[in-house]
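Excluded from the complex is one protein chain; the other protein chains are retained at their positions.
Showing chain A:
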Amino acid sequence: MVTLGKRLRRWLAFAGLTALLVMTGCSREQIPVLNPQGPVAQKQYDLIMWSIALMTIVIVAVFALFTYVLIKYRAKPENEGYNPPDQHGSRLLETIWTLIPVIIVIALAIPTVKVTYDLEKPPSQHKEPVTIKVTSANWKWIFRYPEEGISTVNYVNIPADVPVKFELDAVGPMNSFWVPELGGQEYTMPDMEMAMWLEADKPGTYTGRSASYSGEHFTHMTFNVNAQSEKDYEKWVNKVKKTAPKQSEAEFRKLLEPGRVPEMTFSSYPKNADEIEVEKNREDGLDRYENRQGGHHEHQEHTGHMNHEGHQSH
């Protein structure tokens, strides 16, 4: 039974996907959502394809009925004197077309709930997961690797075939952390840490971007996720520890200010980074309050950022 259902789903999904590719004239690699490269994206992909298959049936059925009715019953000179019958409705028919959507909704709801719960767990159980902290700050991505003590900006390296727990938060406006080939997104929110699991099946570079508007330079908030074999990943970590500069507290604070920066690598980050982030977020809405209290203007310099290109130099 299970295999039959699965086979049916796969087949429908394949048909739907082919139709989509033909319509857009694109290769699958250019459609990251339909090109899953990890178990999380795969689960979402299966669900998407299942819903596309069911919805295709609905569309085909309704379009066929609609076209038929429109052609057959269109006013023509031949049916000039035709008087349409006085139909009130039909209990039987109306029950049928209430039940059909009910069945479709149930067919969608069950896998939806199942996958929703599944995604809370590590995507594969066989390996010890890695934790990476993600902070979005206007308009950059800061990654910290607590197990390794290193930090990168605007790119992130992960070991392939290992579940990665991204702990997300933001300084300033919200953003959304999205790497479509590896899986769906989750918001980064100030003062509210959230976690999301992703995993890459094999080494490769996947594009991530912010999916939630966060002000002037939001468009440019893209980053690469480089999945490396576990061996290469270890090598890279060691190299960073040896060769990359340390990150001072002042430098970290500067990163949190609005502006764009290139890719950066650090062999350390301040121990109190989390506290600095909290402190920075606590300033939101404070300057106004203080202004009214007695005219502290220490945060004035970054209220003018909307009017000029706020590039930072490093």
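Couple of notes before you dig in:
By our rule, contacts are C-beta pairs under 8 Å (C-beta built on N, C-alpha and C of every residue); 3 or more make two chains touch, one makes a residue touch a chain; residues count from 1.
FYI, contacts and distances are computed from a predicted model.
A chain of the complex is left out here; the name its UniProt entry carries, from "Aldehyde ferredoxin oxidoreductase", "Cytochrome c oxidase subunit 1", "ABC transporter permease subunit" or "Alkyl hydroperoxide reductase", is "Cytochrome c oxidase subunit 1".
Which of A:Gln44, A:Thr131, A:Asn224 or A:Ser268 touches the hidden chain is settled by the complete complex: it is A:Gln44. Residue A:Pro190 is the one among A:Pro123, A:Pro163, A:Pro190 or A:Pro270 that touches the chain not shown. Contact with the omitted chain, checked across A:Thr152, A:Ser212 or A:Thr265, is made by A:Ser212. Residues of chain A in touch with the missing chain: 20, 23-27, 30-34, 41, 43-44, 47-48, 51-52, 55, 58-59, 62-63, 65-66, 69-70, 73-75, 79, 82-90, 93-94, 97-98, 100-102, 104-105, 108-109, 112-113, 115-117, 119-120, 138, 168, 172-174, 176, 178, 180, 183-187, 189-192, 194-195, 207, 209-219, 281-289, 292, 299, 303, 306-307.
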